[in-house]
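The complex appears here minus one protein chain, its other protein chains still in place.
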Amino acid sequence: MAKILIVDDDYDFVSGVKTVLESADHEVTAAYSREEGMKLFEQEEPDLIILDVMMDEPDDGFTMAQDLKRKHAKASVLMLSSVGQVTGLEFDKDDEMVPVDAFEEKPIMPNKLLEKVKELLNN
Amino acid sequence: MTDNKEKLDFTEDKSSRRPKSTTPSTVKKPENTDALGAMIKVTIDGKDIKVPMGTTILEAAKELGITIPTLCDHSDLCVAGVCRICVVEVEGQNNLQASCAYPITSPIKVHTHTRKVRQARRHVLDLMLSKHYGECYSCVRNGNCELQDLADQYGVDFYRFGHVEKPDKGTDESSYAIERDMDKCILCRRCVRTCVDLQEVGVYDVLGRGEETHIGTFLDKPMNDVICINCGQCINRCPTGALHAKDPSDVIWEAIDDKNKHVVIQTAPAPRSAIGECFEGVEPGTPLTFEMNTAIRYCGFDRVFDTNFSADLTILEEGTELIERLYGTLVEGKNESLPQFTSCSPGWVKYIEHFYPEMLKNVSSAKSPQQMFGAVIKTYYAQLNDIDPADIVTVALMPCTAKKFECNRPEMNDSGYKDIDYGLTTRELAQMFKEAGIELPKLKKSDFDDPFGTQTGSGVIFGATGGVMESAIRTVYELVSGKKIDDLFDHANVMPVRGFDGIKYAELPIEEVGPVPEILEGKIPNWDWLKGATLKVAVAHGTANAKKVLENIKEGGKLSECHFIEFMACPGGCLGGGGMPIPTNEEIRAARAKAIYAEDEASEVRKSYENPAITKLYSDFFTDGPCSHKSHELLHTGYKVRGKKMV
Partner (left out) sequence: MQVIEREKVKTDINDLKKKYGDDRSALLPILHELQNKYNYLSDVIMQETAHSLDIHPVEVEGVVSFYSFFRTNKKQGKYVIRLCQTISCDLAGKENVARQLENELGIKFGETTEDRMFTLEYTNCMGMCDKGPAMMVNDRLFASVTPDKVSRIIADCRNNFIKTNFPDIVPSNVVKTGPILESDTDKNAGLKKALKMKRPDIISEIKESGLKGRGGAGFPTSVKWQLAAAAKSDKKYVVCNADEGEPGTFKDRYLLYQHTDKLLDGMTIAAYVLGAKKGYIYLRGEYMHLKNMLLEKIEKRKEENLLGEDILGKGIEFDLELRMGAGAYVCGEETALIESLEGNRGEARNRPPFPTDVGLQNHPTTVNNVETFIDSALICAQGADWFKDHGTDRSTGTKLFSVSGDCEDPGIYELPYGITIRDMLSEVGGEDAKAVQVGGAGGQCIPAKQFDRKISYEDVPSGGSIIVFGPDRDMLKVAKNFMEFFVEESCGQCTPCREGNPKLLEGIEMLEQGRCSSSYLDELIKLGETMQVSSKCGLGQSSPNAFLSIVENFKSEVLGRVPQKV
């Protein structure tokens, strides 16, 4: 039972993730852009943020993750993106450029998502 | 037998040298479509569909039953995105997008026939027509031309930007196999991608820039002077009549009309599985073997023989050669060249002569079935029927354009005459039928002529990749072990060497050995030296795969341990040959393969050494058995070191 903010511009994906997370009794709010995401982050103070990368700008997710780090956000961040497949490059978390708690490639199996969420919430 | 495909990794991409301009971004499709984000919603012309991430717009539209025209796109080739006929409108983007090269990674809305799209496509088409010598009546592809189809579909009723009224480039007729008429080229680059990527031969590339851009050979040399293996894969993928085979049907008609000539035709295994495609309403994979015999006689050929006969003969000759090489190496301590390579595919033979001449000693000296048959007809058959071989005209119906080159090799006249006079492709025979007013699918069936017997399963599977190997395994295993191959494989179907994997590898342990069969008596004392051995074989089709195999052998990789390797120049083997009906794609080739294996399954004789016509030939003519002096004289050949230099 946690507050989760999902930031992703794919409405279908958001509603899918929402259903899965709500079935595990989490409270989910959704933002569809980086700006909206930052606003809701301030408002809602979520425990966990699920963050896409390519939104209005192809690097929005990275920028937001870096901003969150600058703000010393307490929430864990799960970066969930298909940026690797789309660009043909490899991505993963790191301390500097991709300062998130976990990086997962889309698509993701629902049980794996729940597992990952649980793991991050327990930390 | 174990199927060791998984132990071999040939997926490593050594083709980093390929321009990525002709490679689209390929987004790997998700393994599990239940995963969140695996399926992306696309709306095309108002219809919604969810497709796996990475699906192209073109594929998604196809699933929705929406047709988007294509020209440069071909399922066997990497995406080029150059013709621009497949453009569509994607909402939110100013420019139209090439649907063949657009992988869907986020939800999009697509429109395929807006005013903007229609205008663009019509312009693209008009621009192509303005540079295409569209004299359809006299074109070999009349009625089967992708450009003609598009002009029809788009209602082209005038040439908006003019058109070519007089050809100014002329046709290059220098090659025995492939003719190029660049006045009809629309620069889709399929031939380039075929030759460079699919076959790794590299005859063509795009030369020049801007208005001067054209598809050329090195220094625009004629086809006969460049390194071409005559496989004809470029012809199969050309959307127009810019590339076509050299057609001998006129001279064949003349021979038929000449009362003094005895015109015989042999028909190879692959054409029978596909010739129906040239007739309306016949699905790929409909075998018309025996209807074709009737049609051939109706045309006026004097005899029709089955190449299955000489395919079986090849197995005996090549198989014996293999046993001799193995015996030499394992028992006599000789340094015989192993693995032995097959030699049936003339495209492959020319490939190795050019690119790996240092490995020519590995190639079996056995002639291809086509050439063996020619030599036998002009000697054994001529004697038997008391016909002067000078009066015999041998025609070979082949799925192949390289066969046209092969029969013109100067060394291929051991009978004292040209073993084979003309190589005729499946397409060309269908054309002859049409000219003779024959509706092939409606004809009655009739059998092949004696004395070369009728269809055998071991012969017919030569038409598919792995077929030569499968036949060899059936015969060699039984001759060596004295047991039935059926004990190892259901119905003697050697599954590990079948299928369209680029390179197949298999192992065949020989646990027990039997007595030396009569046909091999005198060649070896016994089989004891093979007891407990494991026969290792591989199969490659398409010369790009052949290249991988040869490189692996050179590096001392796993394939260097093989004893016998089958190579076919064309993707899919002969059923994908350069003389087969157009179009071609993996689906069509699979249908042809299915037909071929069905014929095999239905055949009475499925092992070459059991073919009674073969037994008779060895008892009556090649009395010293396979690989004897006489058979070497007539049924074997040598190769030429050609190298890569062009002068």
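Each chain carries a letter (A and B) given by its place in the written order, and its residues are counted from 1.
Rule of thumb we're sticking to: a residue touches a chain if its C-beta (ideal position, glycine included) is under 8 Å from a C-beta of that chain, and two chains touch if they have at least 3 such contacts.
None of the values given here were measured: they were computed from a predicted structure.
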Visible chains in contact with the missing one: A, B
Among B:Lys29, B:Lys47, B:His113 or B:Lys131, residue touching the chain not depicted: B:Lys131
Absent-chain contact - pick from A:Ile6, A:Leu48, A:Ala75 or A:Val98: A:Val98
Residue of B:Asp157, B:Glu211, B:Asp386 or B:Asp490 in touch with the missing chain, whole complex considered: B:Glu211
Among B:Val82, B:Leu198, B:Ile275 or B:Leu326, the residue in touch with the chain that has been omitted: B:Val82
Touching residues (missing chain, whole complex) on subunit A: 57-59, 62-63, 66, 69, 83, 86-92, 94, 96-99
Residues of subunit B (touch criterion as defined above) contacting the omitted chain: 16-17, 19-25, 79, 81-85, 87, 94-96, 98, 101-103, 105, 116, 119-120, 123-124, 127-128, 130-131, 160-161, 186-187, 196, 201-213, 216-219, 226, 644-646
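The working rule: only the chains that are shown with their structure count from here on.
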Separation of mean Cα positions, subunit B and subunit A [Å, integer]: 51
Subunit B residues within the subunit A interface of the complex: 25-28, 30, 32, 34-38, 40-41, 53-54, 105-107
For the subunit A and subunit B complex, residues of the former touching the latter: 9-13, 16-17, 20, 54, 80, 82, 85-86, 88, 106-110, 113
